[in-house]
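Following this message is one structure expressed as structure tokens.
A protein chain is absent from this complex, but the other protein chains hold their places.
Let's look at chain A:
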Amino acid sequence: MGEAIVITSGKGGVGKTTTTANLGTSLALLDKKVCLIDTDIGLRNLDVVMGLENRIIYDIVDVVENRCKISQALIKDKRFDCLYLLPAAQTSDKSALTPEGMYRIIEELKPDYDYILIDCPAGIEQGYRNAVAGADKSIVVTTPEKSSVRDADRIIGLLEQEDMEPPHLIVNRIRNHMVQNGDMLDVDEIVQVLSIDLLGIVADDDDVIKASNHGEPVAFQPNTKASIAYRNISRRILGESVPLVSLDEKITFMDKVKKVFGLKK
């Protein structure tokens, strides 16, 4: 029986879709059977980031409205046999999906997959409610910006009302030099305000954008700092304790990674 994890943030543009794609990829690298679900009806992106856009025939709305079977709408990833994508519809709007429909789809997928990652749309309306229906766990993505932390706080408040475990946090797009100069919120501060468990941090890395534009999640590459961060997060999702005792250590760890790359380049 698999686990359904919703990846959400409240604010748009903080990296929900990128995180979903990369966690899916890195979990698949660890030989887990993973299904990604894009619930951003009308503004689908996950297929683009995964490089699977041209393979879409049916989408999630077709499944909910019984125009096709789930197995027909699922797209197998071109790199992994154990990674699938259920794409969102581009022509309908968010009301085409209902929490009941989502719940049914997830229940149907659960027996066949180890992890079901649900990419949530921005906002706290219908789209959000669809995405969290049927999820067992949740991951909140935020960037070290005040507005993004504020929205994450709001979303955590809403998630706490749902019948699921307390959410976990990923702080995305950290720029080390700005944090050190005090121009950016530091991770400690964010965790203190949001008071939930930290699952991992991801540095702001040009490679992420480069990889996304090529339709290949960065986690697929073996040695960029972002891919290592995503792979570590995946191992933590599996329950491994990847060293992350204190935050300071973690940042110095990232620094070390940086140095290694500096030498390599």
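Here is the rule we go by: a contact is a pair of C-beta atoms (placed from the backbone, for glycine too) under 8 Å apart; a residue touches a chain by one contact, two chains touch by 3 or more; residues count from 1.
Here, contacts and distances are computed from a predicted model.
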{"item": "Choices \"Spermidine/putrescine import ATP-binding protein PotA\", \"Cytochrome C\", \"Septum site-determining protein MinC\" or \"NADP-reducing hydrogenase subunit HndB\" - which one is the UniProt name of the chain not shown", "value": "\"Septum site-determining protein MinC\""}
{"item": "Listed residues A:S95, A:S195 or A:N223, member touching the removed chain", "value": "A:S195"}
{"item": "Listed residues A:R150, A:R175 or A:R236, member touching the removed chain", "value": "A:R150"}
{"item": "Residues of chain A (touch criterion as defined above) contacting the omitted chain", "value": "150-151, 153-154, 156-158, 160, 192-195"}
